[in-house]
Each structure stands twice: as structure tokens, then as C-alpha cells.
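Heads up, the thing below is written out as C-alpha cells.
Note that this complex is displayed minus one protein chain, with the remaining chains in position.
Here is chain A:
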Amino acid sequence: MTNLIELQNITRLYRSDEVETTALHNISLHIKRGEFVAIMGPSGCGKSTLLNILGTIDRPTSGAYLFDGTDLAKTSENQLAKHRAGHLGFIFQSFNLVDDLTIYENIELGLLYRSGLKGSRRKAIESAMDKVGIAHRARHFPHQLSGGQQQRAAIARAIVGSPDLILADEPTGNLDTENGAQVMQILQSLNAAGATIIMVTHSQSHADQARRQVDILDGQLVASVAQVL
């Protein structure tokens, strides 16, 4: 399979007035289409920074980021927005559903910023809701749902546009065991259907369900182990 993502010597520094912090140091990583990668590491090791860079909502200080052969490091802000709308799906630990929108409208956001016909939109949203089992809550607002339901809605939003890559930042971190297992199951089946997934997690048992585990410590890649499934 081809490499969907190639990170070459990615470094990310944070500068404040006096201190310079290295969040990521010389990270090189290749991810193939259809992979399910779990990124692990202790708090503050740079997992989320890496995920943000992969999601193009943060830029590396140096290094190259090739997505499907295109270098994203030099792309304009508007181009990146288009890239996110077209190719990426995000799942957050704290769901990040918009309070003022219904579940249906929240999922619709995943399609709003890309071109596409309205009629086909509806179908896509309904199919995404079916996949995560949230269709019966379409007219509800996020605060009327349980955490697990909210996260499933968020997953629906992430997958509604059939993205090339799903980025999940501790998707089970705010959920109890049962709901966490449900979410993992959904991710598993999405991956089985061909989706590329990169997931940051603290849970070894959830990481074990990915095909590859990447360990980060103090901003550096320490291991990249393929799982035996």
C-alpha cells in the first residue's frame, strides 16, 4: 500500500518571552492508507501536538509533511481549511459538539464547508448516524445526550464526509468502560471498511486494538511497533 502520510524530521517549538519548549523533536513517521495507528505516551509528551500537526490545525516549526504526496507545510491557511474539509475527520476527547446545533446539524457541519449537493448530504448524514447508532437522537441538542451518545455523534460528524484520515484525540478519555468499548468497536469497523485512523490514547487496552502503536516520549519517537492481531 502507498504512504498516505509522510512526516520528515518534524520539529515543533513553542516560544514564549523567555522560554523555548520543544514539543516535538525530529519526528519522522510514515502511515499507509488503511492503517489504524495508536499514539501513546505520558502526559505532555507531545502526542496532541503531533495530532494537531497531522490535522493541520497546528504547523511544524521545521520538517516536511506530505499528505498523499502533497507538502502541506507550505500551504496557505485557506488551502489548509479546504484540505481539512475534504480529507480529514476529527474526534475529540471532549466531543466538541456545538451546543446550539442539533445532533443532525452538528453532523451536517462535517459537510458544510465542502462542495456537494444538498440531496446527497441528507443521505450521507443519515448513513453516518446509522453507522454509529444515533439516528433516533437527530433532533436532540448535545446537552440532552449522554457522553457516549455525544461521542458517537462526534464520530458520525467525523466520518460523514468519508474522509481519507480520521484523527481521534483520546476518543474514549471522557467515557466509561462500556461506552469506551462501544466507541472502539465503531473505530474498528470503520478501519475494517478501509478508513485510515490515527488515535491518541492513554489506554493500553484500546491501543492494543490498533494495528500499530507509536510511542512518544519527550517529543521524540521511541518505538513504532506493529501489533499482532
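As a working rule, a contact is a pair of C-beta atoms (placed from the backbone, for glycine too) under 8 Å apart; a residue touches a chain by one contact, two chains touch by 3 or more; residues count from 1.
By definition in this document, contacts and distances are computed from a predicted model.
Per the UniProt record, the absent chain's protein name among "Cytochrome c oxidase assembly protein", "Galactose-6-phosphate isomerase subunit LacA", "ABC3 transporter permease protein domain-containing protein" or "succinate dehydrogenase" is "ABC3 transporter permease protein domain-containing protein". Here one chain is not drawn; of A:Gly46, A:Gly63, A:Gly110 or A:Gly219, the residue touching it is A:Gly110. Here the missing chain is touched by one residue of A:Leu13, A:Ile57 or A:Ala73, and it is A:Ile57. Residue-wise, the contact with the chain that is not shown comes from A:Lys82, picked out of A:Arg33, A:Lys82 or A:His140. Residues of chain A that touch the chain left out of the display are 48, 52, 55, 57-58, 77-78, 81-86, 88, 90, 92, 94, 96-101, 105, 108-110, 112-114, 157.
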